[in-house]
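Here it is, the structure, as structure tokens.
Apart from one protein chain that is not included, each protein chain of the complex appears where it belongs.
Chain lettering (A and B) follows the sequence in which the chains are written, and residue indices restart at 1 in each chain.
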Amino acid sequence: MIEKDKKGFPIRSEQRKNWEPYFFLAPVLLSMLIMTGYPLVRSIVMAFLNYKLTEPNNIYFAGLKNFISIFQADPHIPMILLNTIKWVFISVGCQFLLGMILALALKKPFKGRNLYQSIVFLPWAFSSFAVGIMFRWCLNGEYGIVNHVLMQIGLISEKISWLGSSDLALISVIMAMVWIGVPFFAIMYLAALQSIPSDVYEAATIDGCSRIKGFFLITIPYITPTMITTLLLRTIWVFNAIEMIMIMTGGGPAYSSETITSYMYTKAYGTQDFGTAAAMGLLVMIVLMLYSTIFLRSTRYEESGDF
Amino acid sequence: MRRATVILVAVLMLFTAVLSGCSGSSGTGGGKLKGKISFMDVSPRPEREQFFRNMITEFNKEYPDVEVDYQTVPWDDAATKLTNMAAAKQLPDVINIYTGWIPQFVAAEWMIPLDTYLDNAGIKDKFTAFTKGYYWAEQQEIYGHIYSIPDGLMSGGIFVRKDWMEEKNIELSSWTWDDYFYLIEALTDPEQNRYGSSYRGARGAFDRIREYLVSFTEGRMYDDEGNCLLYSEENVERFIKFTDVYMKGYAPKDAINWGFTEMVDNFTGGLTGTLNNDTEVVAICQERMEDSQWTVLPLPASTVDGKTYGASGASYGYAVSSFSKNQDAAWAFIEFLSRPENNAEYCKVMTLIPIRTDVENDPFFSEEGPMAGFLAQVNDPNFVVMASYGPFDYTDLHQGPLHAEVQLYLQGKQSADETLKKLSDELASRMKAYLKDNPGTIPQPKSLVSGD
Partner (left out) sequence: MSKRRLINILLGTGRFLLLSLFLIGVLAPIYWILVTSFKTDAEIVNVNNITYWPDQFTLDNYESLFNQLDFGIYLRNSILLSLSSAAIVLIYSILGGYALARYKFKSKKMVIGFFLLSQMIPSVLLTIPIYIIYANIGLINSKLGLLILYVIINSPFCLITMRSFFERIPVSLEDAARVDGCNKIQSLWRIIIPVLFPGIVAVFVFAFIGAWNDLLMGVIFTLSASNWTIPVGMKALIGKYNVHWGELMAGGVIALVPTIIMFAFVQRYIVEGLTAGAVKE
């Protein structure tokens, strides 16, 4: 009997030698185990300790104290959780939608497409720090180009303080995050779209399938694996991304653009209470793991995803 | 064990100093110190780097066997970075410590007391009254020891656009907080995109408000039981009056996110007409503005007793890491940096008030000019250094609630009364908790001249 892999290619028995894959994976696994494995174990231990750098002689096992104190004393946590949800879903959602639209628009070749692509995909190559600085500069309430342009074309009559208003700060940071993230989706989806053999569409056209129907019946299923991988990874990355927030607003004004991850970071270094920080970090990881599991299960990744 | 060695070495050093006839602190024992020390500059700028590199070269003439490793970190990340280093027990031997970090560093035992070193070097008396009477006096009161040598001293002042004042024909006969508010309003001119104040809305926001509020409490923060004096019915009104600078549009809307950097940047850039800031900003103004554009006024006087209440002290100091394996060499480097000629040069570059008495008479500081004004202010008997927030670690408050709560008020999300009450309750509860274990540690206002 010949075994087959998930793409239907036969796997030969000799390729099942036990040591070979480990041999190939060894370099990366070893280095990763040391550099992330150790911190992870340490964090798990620390989450249950009273571990403040400012109390070096007062380290003891504290049970669940750290976890409880996260929710107990802090009246701002509910708002920050809400911000986090907005931050992740709006920014990933917009990146996904715009990336998809861009990929669809780029699918059919046109003159100069290569040049166009090398420009439009550029933001992906920028660092969040540089983009954060750039947007902070453009959105400056006084010398910002955005206000200037909006006033000149008469859309607004008064300068808007984009980063100085608790209603707009988070959205402004999300805007910058979307700007940087669209190309990633566009590149991935464009590649996926181009992988669809053209004869599939031809057959569909003969069957009298409309464009819209074709999109939902052929295109979407075909690129689902890519969508799963990109959405999952991006969500995790965006969740943990704090640089943009730090550089644009520092979480302010009045916590209005703070996410749980950026809050954790500021808190950890402000209080030097790394026990509580570790507890928060673990909670974040548990949430992300749950999310990933549910996400992958519900999309039946076994058949389709890259994981 | 280590402590004993330190004392022994210190005693030996003193001994040699006596033998050599106390001919200045230079040279003695220099050849004996060996090894490598590191020094981290937490606020690197080309001119600072230049200064420190020169200092290291000079230092090595005297201590040829001590290698000094000059390290840097961007200011924005300095605190985070030092925490990482400390957690790994790898702090630089000589820490360039920001005053706001001191409570945390002392609590975590990351620095060693410098009293013995200072006594043995026999130079303590050569420091200014300001250094002894305020900076060290406070450390001794709170922690029982001296932990850092200030790099230079500073005090607050109001930087003003002189040319705008002239344009508007504004003359001030007196200089109280009320005049200050009047000036801000008068300088505001939306037509010309001019705002009266570089309002501080982000980190440090409450420091400014506090300065105004304590001018009604004789500079005190707490009563004898540790109740916070900042909250009272009248003070809520004063809180509103102060924050009205922002609420009434005498500062840009963006100012809610402004910290130190943005305040200065927008004053020197020409957006705002006044800036409440420290001595060190003089250098920036000199660099970026015309002399005819700006001047510095002292801090406004209290409307109650005519005295001036303000913060004062040092931005940075030098301290020796408790993890250092070369503490003597680290001290030697600090002592070297603190010598009159070196301190004078540093204070000129950074526009700070010198820490050594021999330097105060240097024309740069004593003659006409912005620095003379600052020097005069701190030596004025009517100048009172207000009480500090407290001896407890309040870094986390400073990084969050102390400005975030005020921002909530500025955004209309909570009342002034609620804001001030929340903050003073939090401060009071910390003060009382600390007081339980450490009686008699309530911070008191200090008048420099009378106290000495």
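Going forward, contacts are C-beta pairs under 8 Å (C-beta built on N, C-alpha and C of every residue); 3 or more make two chains touch, one makes a residue touch a chain.
These figures come from a predicted structure and were not determined experimentally.
A.B. asks: Can you say which of A:114, A:157 or A:298 touches the chain missing from this structure?
C.D. replies: Within the whole complex, the residue contacting the unshown chain is A:114.
A.B. asks: Based on the whole complex, identify which of A:40, A:168 or A:231 touches the chain you can't see.
C.D. replies: Per the contact definition at the top, the residue touching the missing chain is A:40.
A.B. asks: If you put the missing chain back, which residues of subunit B would it touch?
C.D. replies: 38, 40, 43-46, 49, 69-77, 80-81, 83-85, 87-90, 192-193, 260-262, 264-266, 268-271, 280-281, 283-284, 288
A.B. asks: Quickly run down the residues of subunit A that touch the omitted chain.
C.D. replies: 3, 5-7, 9-12, 15-16, 18, 20-25, 27-29, 31-32, 34-36, 38-40, 42-43, 98, 101-102, 105-106, 114, 116-130, 133-135, 137-138, 142-143, 145, 148, 179, 187-188, 190-192, 194-195, 197, 229, 232-233, 236-237, 239-240, 242-243, 261, 264-265, 268, 274, 277-278, 281, 284-285, 288-289, 292, 306-307
Methods note: only the chains that are shown with their structure count from here on.
A.B. asks: Once you find the CA centre of subunit A and the CA centre of subunit B, what distance in Å lies between them?
C.D. replies: Each chain reduced to its C-alpha mean, subunit A and subunit B end up 41 Å apart.
A.B. asks: For the complex, which residues does subunit A have touching subunit B?
C.D. replies: Contact set of subunit A toward subunit B: 53-56, 76, 140-142, 159, 161, 163-166, 249-250, 252-256, 266-267, 269-272, 274.
A.B. asks: Subunit A touches which residues of subunit B in the complex?
C.D. replies: Residues of subunit B touching subunit A: 79-80, 83, 86-87, 104, 107-109, 193, 201-203, 252-257, 266, 271, 393, 395-396, 398-400, 403-405, 407-408, 410-411, 413.
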